[in-house]
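The complex is shown incomplete by one protein chain, all other protein chains being positioned as in the whole.
Note that the chains take the letters A, B, C, D and E in the order they are written out, and that residue 1 is the start of every chain.
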Amino acid sequence: MQTNEKFFRSEGRSPSDLRPVRLTPGYVATAEGSILIEVGNTRVLCNATVEQGVPAWMRNSGRGWVTAEYGMLPRATLTRSPREAERGKVGGRTHEIQRLIGRSLRAVVDMQALGERTVILDCDVLQADGGTRTAAITGACAALAIAFNRMLAAGALKSSPLKQLVAATSVGIVEDTALLDLAYEEDSQAEVDMNVVMTEDGGLVEVQATAERVAFPRSRMLEMMDMAEAGIRQLLDAQREALKREQQERAPAK
Amino acid sequence: MQTNEKFFRSEGRSPSDLRPVRLTPGYVATAEGSILIEVGNTRVLCNATVEQGVPAWMRNSGRGWVTAEYGMLPRATLTRSPREAERGKVGGRTHEIQRLIGRSLRAVVDMQALGERTVILDCDVLQADGGTRTAAITGACAALAIAFNRMLAAGALKSSPLKQLVAATSVGIVEDTALLDLAYEEDSQAEVDMNVVMTEDGGLVEVQATAERVAFPRSRMLEMMDMAEAGIRQLLDAQREALKREQQERAPAK
Amino acid sequence: MQTNEKFFRSEGRSPSDLRPVRLTPGYVATAEGSILIEVGNTRVLCNATVEQGVPAWMRNSGRGWVTAEYGMLPRATLTRSPREAERGKVGGRTHEIQRLIGRSLRAVVDMQALGERTVILDCDVLQADGGTRTAAITGACAALAIAFNRMLAAGALKSSPLKQLVAATSVGIVEDTALLDLAYEEDSQAEVDMNVVMTEDGGLVEVQATAERVAFPRSRMLEMMDMAEAGIRQLLDAQREALKREQQERAPAK
Amino acid sequence: MQTNEKFFRSEGRSPSDLRPVRLTPGYVATAEGSILIEVGNTRVLCNATVEQGVPAWMRNSGRGWVTAEYGMLPRATLTRSPREAERGKVGGRTHEIQRLIGRSLRAVVDMQALGERTVILDCDVLQADGGTRTAAITGACAALAIAFNRMLAAGALKSSPLKQLVAATSVGIVEDTALLDLAYEEDSQAEVDMNVVMTEDGGLVEVQATAERVAFPRSRMLEMMDMAEAGIRQLLDAQREALKREQQERAPAK
Amino acid sequence: MQTNEKFFRSEGRSPSDLRPVRLTPGYVATAEGSILIEVGNTRVLCNATVEQGVPAWMRNSGRGWVTAEYGMLPRATLTRSPREAERGKVGGRTHEIQRLIGRSLRAVVDMQALGERTVILDCDVLQADGGTRTAAITGACAALAIAFNRMLAAGALKSSPLKQLVAATSVGIVEDTALLDLAYEEDSQAEVDMNVVMTEDGGLVEVQATAERVAFPRSRMLEMMDMAEAGIRQLLDAQREALKREQQERAPAK
Partner (left out) sequence: MQTNEKFFRSEGRSPSDLRPVRLTPGYVATAEGSILIEVGNTRVLCNATVEQGVPAWMRNSGRGWVTAEYGMLPRATLTRSPREAERGKVGGRTHEIQRLIGRSLRAVVDMQALGERTVILDCDVLQADGGTRTAAITGACAALAIAFNRMLAAGALKSSPLKQLVAATSVGIVEDTALLDLAYEEDSQAEVDMNVVMTEDGGLVEVQATAERVAFPRSRMLEMMDMAEAGIRQLLDAQREALKREQQERAPAK
């Protein structure tokens, strides 16, 4: 039934080009903070929930907690994947990704300023064409910022617990060439795959480089990091622009 | 954190008015048939997957099978609901709904014409404001029709296995008044709740009437069925219109 | 090994005849209220448990809760079905049935009069020949009445929380003929299948009509409801008779 | 709600008396072999299923397999126990008991004569007053014998694979006195608890003696074994009598 | 890949010889009490954990609780066994064994002297060559004694709750000969298999005799018990010796 083989092709991108990025704030009205992020054909819905209280082991610490959950709709992919709820367990890949998202966001949140609240970032992939975990980090950070901005506006927080924005992208080596922001087709042929998570001031939050087929020298890694950092700067711009737009829509000029 | 209490209110609808309905074909490009259905604030993504083969107990019968799965994103609701994949099991409400969707669709498919294929209809609620199960049936039927139309166009089927369209809506009794197409607020106050699934030729596929608080007389039930049938005719129109649009976009006039 | 094919046959019933019904109160002595209900070859053991307290979301409301669980012994059927405990999860059909039983009983219980207690109705099918869910509702209501009567007699309740009795039966269309109280063989050939739950004063609690093969007109539905209502009146008589018997055995004339 | 406290009391039994035993063949008509066994207030429904084929690791061995499953209805006990299907797993006690039943039955079956068939013995406790595991063994053996007798009568077997009957009972030490066939109240006070499984020719199949509170000398154990063996002889008589009755009812004198 | 077939062979043992036994106290430094027990090639790591508090049903009783968990590393056996954590459930054999270990230890602990503490005995099989459950009991008792001795030394207990030591071994009938302490090869050929758990003063705590193929007369059972008791006396010596060694290492002569 897959007559769509041609659908997923990169169209005229240079090796160091990101795919087109779009952030839609307020995609659902039910969540404290909501962003639909699109990176090429990859589409991830990121919703932030803020709940009172923290897990048992943190109680009475005066500090908050940030965690993430990640899911993929069964038909986000060209071939349908069984629903994890039906299988009765969360798979290893899902676990790995939601831990990565959670760590990345915790690195930029001031838990003292958050106070004894828990933020849950739900990242659900509606359509997958590579780079879902990095899109989820970039989108989740924007959703988190929106939730905090609204709490500030409502007086529920005195200062924003978000120290700075964080965004993420991937770089891979395909046929010995470094490529930024791999689409699915490219990713499946990559010899090396790297995810980089970086803050606005250029600090690294997470670097994960994996040899899919052959080990790589350190020089390769540095080249890939350069490419990733340039891409992340563009993603941080896109986040800032979306946050500004959300703020304007929420509180129109008098 | 819920500053949105006012969000979900019906705005000036008469008791027999449907909420605004919108069907977006091809919301994801990865599935054989895809529809995003919006009924007021309720938003359900319906994707049809067609796979070769049937479950073991149907093999060599020459007949196909149609089944459905239903899910709700954790933050589709004003208060976050835990993910079923995390809880490790599919809940009773989910089971009940996906069985209803499956039965409704099977009633309009000619399994002989389908041949030994399995169609899975994934209905995932992005935002919930009442009536998610009936929106899922209406959307899933459209997604199924698209998948079959594409298979016909590709020559994979000789005639469409879809005998006719099917759509569904709800009616409830609130403060002794029958209301069509309940939003969440209304549903939570309903004394009686009814779901009706009906085909284009007016045949009933499923009628489920439930006394939430007090038993109801048969006259009430007939009044509610009248209201439901009128609403379903409008939904069937919306389906037909969306299918026509999809066909035009797919095969533009030469 | 199934030499019993001839066992399950309807014997000379007219289309509007119920199968022979028998309610045995006190089948187990361990439960607050216990009924073995037999409808033809279908045999369901219904036990009512009354526990102090209610689920967390109802605490301090002063109101009670009624819920149901349904199970089928592996060899209740001609072909053995695997045990749900072994499979590690409750199936969709079981979920659907236990939700139906719970809703039906809640509709006739005055939760204020019950107070902060939870009643669990366990309905376990010892032998299955069609109509197990409706037999379970009819039996569970009688078990509930016995439990309440004993609590009244013991002074634990001031007035019975049971507003009126409720009973249920099925009707189906087989070869274009409406048949009351389908046995398994008949049910597997039915074109339409309907379950009706009704109270003593004729109020409807639940109506579920499903087209198994072809959609049905409303006139068919009304015909089936007539048949169901007549059958339910006989079931309500059988309940009243069993409750009287139980009361006499419990408190013999002095 | 437990007004039944006085219900479970032994009534004038001497230490070496069994409780009244009753075996009802054919309690359900759906199974190849079915027995309801009652030992005092303990009531266990034992059904034998014979299926073609054996587990993968036994294929092409020409030998059969016998296994058992054990369950307790939630309200078999004075206090309701949660359903294992709801908890999503089979508990340790259940596992231990069903392994014991399976081993006991396998010891008396000639697997070569059975051929590549699997027998599953479902033992479900309807009411529990102590000794459910030994009642299950005694009942399951009778259900197995009935299934084999019917297969012989139908020509599906040439000779019965059941080498001899097996039955089981318990003995305990309560206040330093050995008591045969403990009821629940007695069992909960027992210092030592022993289960014995024995064949018609007096061979031991399983002996399990457990110090619940204090270790016991070997002399005690021998005394308990004497008592158990005498009890088992009566149980074997009851089995033989029930099997004869079942045969007569099945094939009435011409 | 099993080139090790010859590895597991008994080497010149007489029928009544134990395999060489070695207890290594303090195998891990993380646990309150730790023993690595080796019986021939069988190697079990037994760790005792002492936690404050008891299960809910024992609270405010002033009494403690002792329980055990048993596991086998996937490659403890010649053929790899799937990990129970991966399968998502604890198997029947594991349940049976951990219940046996728990019961055996509880029989020798004075729960009043322990106070409201819970002791968990983790018994993990690193290499399996038969007799893992009896080795686990013997090792767990030594680990428990070490934990109590350390608590006494630290002043956390006034008197040891361990009333006396307990140890266990197996006996089997192979080709009509009784053999003490079966290795895996022997066990798989055994006609009868018996486990005996006994205290220092000769009291029996648990006797489990199982006919694997043919029922056995009582005389056989007595012969096997004699053999087991002699073996257990040697195991109790080994325990005492290890405990003395542990005490010396912990508190060296001044």
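One rule holds in what follows: a contact is a pair of C-beta atoms (placed from the backbone, for glycine too) under 8 Å apart; a residue touches a chain by one contact, two chains touch by 3 or more.
Source: prediction; values computed, not measured.
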| item | value |
| --- | --- |
| Neighbouring displayed chains - absent chain, whole complex | A, E |
| Which of E:73, E:113, E:152 or E:214 contacts the chain that the document leaves out | E:73 |
| Residue ranges of chain A at the interface with the undisplayed chain | 89-93, 95-96, 98-99, 103, 107-108, 198-199, 201-218, 221, 225 |
| For chain E, the residues touching the chain missing from this view | 1, 3-4, 7, 27-32, 34, 41, 43, 45, 47, 49-51, 69, 71, 73-78, 80, 83-90, 94, 120, 122, 124, 126-128, 147, 150-151, 154, 156 |
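Here is the rule we use: only the chains that are shown with their structure count from here on.
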| item | value |
| --- | --- |
| Over-half contact-pair match to A-B, picked out of the listed pairs B-C, C-D or D-E | C-D |
| Which of C-D and D-E has more C-beta contact pairs | C-D |
| Between chain D and chain C, distance of the C-alpha-averaged centres to the nearest whole Å | 31 |
| Separation of chain C from chain E, taking each centre as the mean of its C-alpha atoms, in whole Å | 51 |
| Numbers and ranges of chain D residues touching at least 2 other chains | 88-90 |
| Chain-level touch network, classified as line, ring, star, complete or other | line |
| Inter-chain touch pairs (all) | A-B, B-C, C-D, D-E |
